[in-house]
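The next block holds one structure in the form of structure tokens; read it before the comments.
Below is a slice of the complex: some chains, not all, each in place.
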Amino acid sequence: MQIGMVGLGKMGGNMAERLRRGGHDVVGYDRDPAVSDVASLKELVERLEAPRAVWVMVPAGAPTQATVEELGQLLSAGDIVIDGGNSHYVDDQKHGTELATRGIGFVDCGVSGGVWGLENGYALMVGGADSDIQRLMPIFQTLKPQGEDGFVHAGQIGAGHFAKMVHNGIEYGMMQAFAEGWELLEAADVVTDVAGAFKSWRHGTVIRSWLLDLMVRALEEDPDLSELRGYAQDSGEGRWTVQAAVDHAVPLPVITAALYARFASRQDDSPAMKVVAALRNQFGGHAVTA
Amino acid sequence: MQIGMVGLGKMGGNMAERLRRGGHDVVGYDRDPAVSDVASLKELVERLEAPRAVWVMVPAGAPTQATVEELGQLLSAGDIVIDGGNSHYVDDQKHGTELATRGIGFVDCGVSGGVWGLENGYALMVGGADSDIQRLMPIFQTLKPQGEDGFVHAGQIGAGHFAKMVHNGIEYGMMQAFAEGWELLEAADVVTDVAGAFKSWRHGTVIRSWLLDLMVRALEEDPDLSELRGYAQDSGEGRWTVQAAVDHAVPLPVITAALYARFASRQDDSPAMKVVAALRNQFGGHAVTA
């Protein structure tokens, strides 16, 4: 089928490519004229035949907000906007309501797959009305991995990004679990072949997983990770997961600990621990480190 | 090759069976005469040709301790004891030292695989001297899963159980990550097909893993887990992981949180939260729940 793709960066560009390989007619728009098929969103909309489907794959927050608003002005009743970025589910619900006033459908789609998606397919979690999802199924079928899994219609608008958000929260916890295990093995001097232990775990163990495979790859490239600093960004979904949990009074000790470990990894010095050092000095005369 | 197997329960019995299927000559001993090939440890040792190999697969702690001590009296220089149970690595080091005074070798072996091991093989993590491990390789080759992974000679005596201990610590963290994600999805009423979301994650996502596969199986059998209580035992390795981390000043926030969640799951009422309730009542006149 025909689809417009807005945002042709690392993710959007590869997804457009996978769709084309699957026989779809993709009209792409990007701010960078070198990769764009059209000069503007307006031209993109004109190039598509109604009823249109436009996939938005731009950074979450203000860029997505601006794109959805502009599309709301350009599109017509019966068209559908898909937000495939990492948007907050609350924003989805707002966008859906706004577009609905003009008869435009809205579908949110959480996408997992990273740099591996072009070849292996993208896991998709979508939220929206049944009829909208149904119309877009040819697109989803091409983007998703082969086999029965890799796609879920998770619920109404927002459910796709909510599911993706929780997926990422789980991912934070799993990554941190592997990370802590590695640190302990390295610290303890009992296991002398740490990389070998990780490699061995790839078969027959309870923790075998794609993240373990990636970890083995990383250790093969750099056995003691000496090329890296212990510094990790967070991309939003981890924070939203914790905030949603707090809203719903759900305790998330593991996922939150993993998020906090990332926060701490980006601090040159811990302000909190200055206080601990100051207090120890006050009551015990413990030496402080200036 | 020939091997003695002490303890023919769920794990030991299946491992003996896998070894026999692999062509080994297994002489099994168990306290239960119905499954035992011999009447006593003494008879077991007599039935084996020197140099002997005896695999101990009995509960960790006192039973393993007693078995290793008795074998120390019965075996001769050049024989090897393998402890395949869930022993603490500190006990391994003690056992190794004791047996070495009589010229008996000791190998510790962490085993993962549970009820799936008979068919799929057991992931093995072993610690001990190179020469002892070398002699036992035919046994390890048969027990381990096919393929290049599933076995590691992790280091000297204790390293096998240490690696297995950390494996289990990682497992605790991963399980809790999935658990927290499920609880949030169930609590939030945004995603209406929670089981479908988990199933979809099996392909193309970052969190695809054997534990996810098992979770999907569990949700297929009981979609809202209403048949279960939120109650989880811990088998020792999680505790030892945390204690080893504390010994080595390694922060393990995720693994520890997962362990504590298990502790809390077994409390009818939280003593700590009685104190919080009492304090809130004292300063704020907040109602308490009697």
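Think of it as A and B in the order they're written, each chain with its own count starting at 1.
By definition in this document, contacts are C-beta pairs under 8 Å (C-beta built on N, C-alpha and C of every residue); 3 or more make two chains touch, one makes a residue touch a chain.
Source: prediction; values computed, not measured.
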item: Identical protein chains in the complete assembly, only 2 of which are shown; value: 4
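Keep in mind that, in the parts below, only the chains that are shown with their structure count from here on.
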item: For chain A paired with chain B, centre-to-centre distance based on mean C-alpha positions, whole Å; value: 33
item: Chain B-touching residues of chain A, taken from the complex the two chains share; value: 89, 112-114, 117, 120-125, 127, 144-147, 149-156, 158-159, 162-163, 166-174, 176-178, 180-181, 183-185, 187-188, 190-193, 196-197, 199-212, 241, 244-245, 248-255, 257-258, 260-261
